[in-house]
Every structure is written in C-alpha cells, then in structure tokens.
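So, chain A:
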Amino acid sequence: MSAAGFYALAGVALVVLGLYGLAVQAHLLRKLLAVNILGSGVFLVLVGLGGPADAGPDPVPHAMVITGIVVAVSATALGLVLMLKLTTTSGRPTLEDDAPREGPEA
Partner candidate 1 sequence: MTGPDYLAALLLLAGALFFLAGTLGLLRFPDVYTRLHALTKADNVGLGLIVLGLSLQSGSWLVAGKLILIWLLVLLAGASVSHLIARGARLRGIPEWRR
Partner candidate 2 sequence: MSPGSWILLAVLASSLLPGLVIFAIAERRVALRTGLNLLGAVSKLLLVGWMLWGVAHGHAFELRLALLPGLDFVLRAGPLALLFVTLSSALWLLTTLYAIGYLEGSPHRSRFFGFFSLCVTASVGVALAGNLLTFLLFYELLTLSTYPLVVHRGTEAARRAGQSYLAYTLTGGALLLAGTLWLYSLAGTLEFTATGFVHGLVDDHRGALILIFWLLIAGVGVKAALVPLHGWLPQAMVAPAPVSALLHAVAVVKAGAFGIVRIVYEVYGVELAADLGVALPLAALAAITILYGSLRALYQDDLKRRLAFSTVSQVSYIALGVAIAGPIATIGGLVHLVHQGLMKITLFFCAGNLAETVHIHRISEMDGVGRRMPWTMGAFTLAAFGMIGLPPVAGFVSKWYLGLGAMQAGQDWVVLVLAGSSLLNAAYFLPILHRAWFRAPAGNGFAPAVGGRETGWLLLWPPVITAAMSLGAGLLAFIPFSPLEWVQFIARQEFIGYD
Partner candidate 3 sequence: MSPVLLPDLPWEALLILLPLTGAAAGALWPPAARAIGLLTTAGGLLLLAGLGTAVADAQTLRHAVGGWGAPLGIELRADALSLVFLTATALVGLGVAVYADSYFERSQARGFWPLWLFLLGALNALFLSADLFNLYVTLELMGLAAVALTAFSGGRAALSGAMRYLLATLLGSLVYLLGVALLYHATGTLDFSLLTQRLEAGPAARTALGLMGAGLALKTALFPFHFWLPPAHSSAPAPVSALLSALVVKASFYILVRLWLELFAPLSGLEGAGTGEVLGWLGMAAILWGSWQALRQPRVKLLVAYSTVAQIGYLFLAFPLLTAAGLPDPAAWRAVLWLVLAHALAKAAMFLAAGNLLRFGGHDRIPDLDCVAQRLPLTVAAFALAGISIAGLPPTGGFIGKWLLLEAALLQGRWDLVAVMLLGGLLAAGYVFKVVGHFFTPAAAGHAARPVPAAMEWTALTLAILALLLGLAPAWLLPWLDLAVGPGPAEAVP
C-alpha cells in the first residue's frame, strides 16, 4: 500500500471519529471541532485517493481542498459566533433540552 493509502484510510478514520464526536458530544464547541475533523478526514480522502501518479499530483483535488478549507473556516467562524450568541441567550453551550417551547420573535 502506498503512503497515500495511509492517508486515505486515516481520512476514513477521521470521518468516523468526526461523526462519532458530532453524535455524542454535547458541547457545541466540541461539535464544531468534530465537524472540522470530519472535514479534514474528507479532504484527506479526496487528496489521498489521488495517490502518487506518474504524471505528478493531480491539482484538481488540491484546489478543491483549498476551497473546502476556506468553507470550513467560514462555517467554523459562523458556528462560533452562533454558539456564543446562543450561550448568551440560553446560558448553556449545548443544544440539550432547549425545545422551542416559546414562540419565535415576531
């Protein structure tokens, strides 16, 4: 197995970890971490699968990953702001038991 294979498999493992973290962690910051790890795993698979090719590395997945990283940082930034705002409002940095009983604001 080539080195790229290691990374692709590590990517799969990261995806699994990210999924699991997303599922079982309550704290929103950690959920965001999990999403980031999940994303990194996907990126690893995306590039890792390209593997060592005779014609040199395939630049298209590289470009896609760069795009993906920017998306991830944008989403993370937004997620952090949301989390902070939510914590300010509800006092808890989690989504637990906050069923929207009260009406939304008109």
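Everything below uses one rule, namely that a contact is a pair of C-beta atoms (placed from the backbone, for glycine too) under 8 Å apart; a residue touches a chain by one contact, two chains touch by 3 or more; residues count from 1.
How these were chosen: all candidates are chains of the complex that A comes from, given by their letters.
None of these values were measured; they are calculated from a predicted model.
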Touch-positive candidate for chain A in this complex, from 1, 2 or 3: 3
For the chain A and candidate 3 complex, residues of the former touching the latter: 15, 19, 22, 28, 31-32, 35, 38-39, 42, 45-46, 49-50, 60-61, 64, 67-68, 71, 74-75, 78-79, 82-83, 85-86, 89-90, 95, 98-100, 102-106
